[in-house]
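With one protein chain held back, the other chains of the complex are shown just where they sit.
As written, the chains take the letters A, B and C, and residue 1 is the first residue of each chain.
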Amino acid sequence: MRDAVSRFVQDGDTVVIEGFTHLICFAAGHEIIRQGRRDLTLARLTPDLIYDQMIAAGCARKLVFSWAGNPGVGSLHAFRRAVEGKSAAGGGLEIEEYSHFGMVARFSAGAARLPFWPLRNYMGTDLPAANRRIRSVACPYTGEALATVPALNPGVTIVHAQRADAAGNTQMWGLVGVQKEAAFASERVIVVVEELVEEAVIRSDPNRTVIPGMIVSAVVVEPWGAHPSYAQGYYDRDNDFYVAWESISRDPDQLARYLDEFVHAVPDRAGYMAKQPQLAARLKAKERFSRGVNYGF
Amino acid sequence: MRDAVSRFVQDGDTVVIEGFTHLICFAAGHEIIRQGRRDLTLARLTPDLIYDQMIAAGCARKLVFSWAGNPGVGSLHAFRRAVEGKSAAGGGLEIEEYSHFGMVARFSAGAARLPFWPLRNYMGTDLPAANRRIRSVACPYTGEALATVPALNPGVTIVHAQRADAAGNTQMWGLVGVQKEAAFASERVIVVVEELVEEAVIRSDPNRTVIPGMIVSAVVVEPWGAHPSYAQGYYDRDNDFYVAWESISRDPDQLARYLDEFVHAVPDRAGYMAKQPQLAARLKAKERFSRGVNYGF
Amino acid sequence: MAAVAARELSDGEVVFVGIGLPNLACNLARATHAPNLVLIYESGAVGAVPARLPVSIGDPALVTGSLMVCGMADVFQLFLQNGRIEVGFLGGAQVDRYGNINTTVIGSYERPAVRLPGSGGAAEIAVHARRTLIVAKLNPRAFPERVDFVTSPGQRCAGRARRELGMPGAGPVKVITDKGILEADETSGEMVLAALYPGVTADDVQRGVGWPLARRAQLSAVAPPSATELRLLRDVLDPKGLFLKS
Partner (left out) sequence: MAAVAARELSDGEVVFVGIGLPNLACNLARATHAPNLVLIYESGAVGAVPARLPVSIGDPALVTGSLMVCGMADVFQLFLQNGRIEVGFLGGAQVDRYGNINTTVIGSYERPAVRLPGSGGAAEIAVHARRTLIVAKLNPRAFPERVDFVTSPGQRCAGRARRELGMPGAGPVKVITDKGILEADETSGEMVLAALYPGVTADDVQRGVGWPLARRAQLSAVAPPSATELRLLRDVLDPKGLFLKS
């Protein structure tokens, strides 16, 4: 992870760590904080705790997003302090805001290497007034006006997955969010997996492959790399930590202490897990295996 | 199949029997011929043998397509006679022609219920001159001109798949072509499967579901329903028949005799298979099972 | 509120489910009168049958045993924009006279007094779902005459009706509160008082609303939660009281 981040994540980059609730690569975010990256444009649908931590750590210059809360719990307080102009650091945080559909459409355009994506949306809302990059286009057939969003092509996208082979051919299941589009839209792609598998495992079920090795810059093996997010079939979401974040992030000093203890004071994800030996037992997934299908002819 | 076609396929409909080489539902095409449907607009990327047969049988008024050949073999002669104005029936066949990307984009627009889809294509080609429905739009961000194709929203789309439950939740693997988009673009959807399975089988591997029951009008169980096309894991493509079609279709009388014997003279797919007892043994798929994955938490 | 919301759902309907009360309402409906309700979550889980109360809309329990899991591009393009969603649930910090919802900022957008999470999928749900149900507790600050920011469009936005604006869905047809139910008036598009909870007066509701609240000629009475509904909610669906405060 250390090498992948130092090689492929540079100051000033547009960085996407995707995953909708599922497979959010906290391990990568923590390594970016440890390496002290600055002036990043952080983009994802739901900044979630990981971007709240990176904002608190001073990595972010700008945030591109569509829903900035702590799901089912409350606020992302570092984000709020920055946007409400209450962060001690000051400076504040530039924001560029869409709806989920708008962000998904931006990644879809980026992945297809089109400059824009059309969608039927935003009529009657104040979003286009708040974000001038939401525009419209006239249909060449019906003449009707459709909303448009511009392509999003990140410098680097980091995707966490259940498994990949050494060449980066990556398979995931459960919620897949917008990772495929984000990866294809990106200049560089870092894949972080729970398990490195033989190429034969990938080839035994090719319909499960979401990201092909040809677009992957680096493969990192990092078990539990998504915690407190989760990996279907590997470990559950740590809802207790998401709840705890409400009070941790509410107090800048507590948040700083959290980062010191769980990010700066540990060398890597293994160290992070070693500090919390009870996690594995509490969150390890039960078995609920699907059956295989026949690819013969 | 008889009921599904009589209820959901009407004279004058735009009918899509999709499947790129894989999972082409010949059983449905034959039933449409048996029921004597007329004035159909037949749309798919590759008309393949099935639309050549339906054209010869007089079901089609118009063909919307992107590649009209017999893959690796030669021509679709009924199609050629109609277009080259050499068909005894005369009348001829109206055509509307795109490239594969254009047809895929038309289904994508239809599935998203957008009136058009943008693509970077057709510059320098004579296709837009031959088909005025290929137009262009100016990007609201860069100003560049991009090609557009109009949405395709069929009256009925027929999809063949390996398995579905009684509610029409459908799973397929191997080549999936553009079936998902075609089904979501369609007013009515008929799913034809090799195997009807318990809902529990579908729920055991939800990432394999391509078409949800909520958009399906009818589920038909028709083993070998795709022959001479194929079903990955069930039976191989009957390449010998594809080769034989070159001479059958070249001679209108032979073609008529083929339709009499293998379509009109049989009541259904079971009858079709009973006439060719050696097929099953020759084409049955070998076993090459994938392993299951864990959906537990 | 969860019980009242549940009664708004018919068996077999396709519902775009949000987390919290809407999720409780949907699962209560499934457990009572609407066993064939199809639950779709913006996370991509279709036909979910959560074995536990999901804390987030991306909970792994929504995936395990669901009918289909698809990417979010499909959720928004093939399901929502395609018009397949019959009911969408919405809530927010502010709901106004015409059912416009604000989940973005209190105060100005540039210098917000309170920065809220933003739209998420709410804007497109408000545009495309065949009908939406708003669930919110009464309080004059939460029900202003006009919201500070329109995140999700209601029946009229800046004086124009949603049909003129080209929105496919019917928009917010009802606002389910903790004291009564408001309904969109077919002609004016205004949210008007339609039903009262037991022991609640029209004035009680008016006190929680920041505009002069019109009333239906006939106000119906909302039946209190049945014993079954209460048992399911408290013992089965939300035993920890995660979302059932009070």
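A few notes on this one:
By definition in this document, a residue touches a chain if its C-beta (ideal position, glycine included) is under 8 Å from a C-beta of that chain, and two chains touch if they have at least 3 such contacts.
A quick note: this is a predicted structure, and the numbers were derived from the prediction, not measured.
Partners of the chain left out, restricted to shown chains and counted across the full complex, are A, B. In the complete complex, the residue from B:R80, B:H227 or B:R269 that touches the missing chain is B:R80. Only one residue in the set B:G174, B:P212 or B:G225 touches the chain that does not appear here, and it is B:G174. When the missing chain is restored to the complex, the residue among A:G92, A:P128, A:G155 or A:P212 that touches it is A:P212.
From the set A:I32, A:A111 or A:A218, the residue in touch with the chain omitted from the display is A:A111, counting the whole complex.
Remark: the residues of chain A touching the chain excluded from display are 111-114, 169, 180, 184, 199, 202-204, 206-207, 209, 212-215, 295-297.
Residue positions on chain B in contact with the hidden chain: 20-22, 45-46, 65-69, 71-73, 75, 79-80, 83-85, 97-101, 104-105, 107-108, 119-127, 130, 144-145, 173-178, 180-181, 230, 232, 236-237, 239, 242, 285, 288, in rising order.
As a working rule, only the chains that are shown with their structure count from here on.
Central chain (C-alpha centroid nearest the global protein C-alpha centroid): A. Between the Cα centres of chain B and chain C there is a gap of 40 Å. Per-chain Cα centroids separate chain A from chain B by 38 Å. Averaging C-alpha coordinates per chain places the centre of chain A 28 Å away from that of chain C. The set of chain C residues touching two or more other chains comprises 45, 60, 63-64, 69-70, 77, 81. In chain B, 113-114, 204, 207, 295-297 are the positions where the chain touches two or more neighbouring chains simultaneously.
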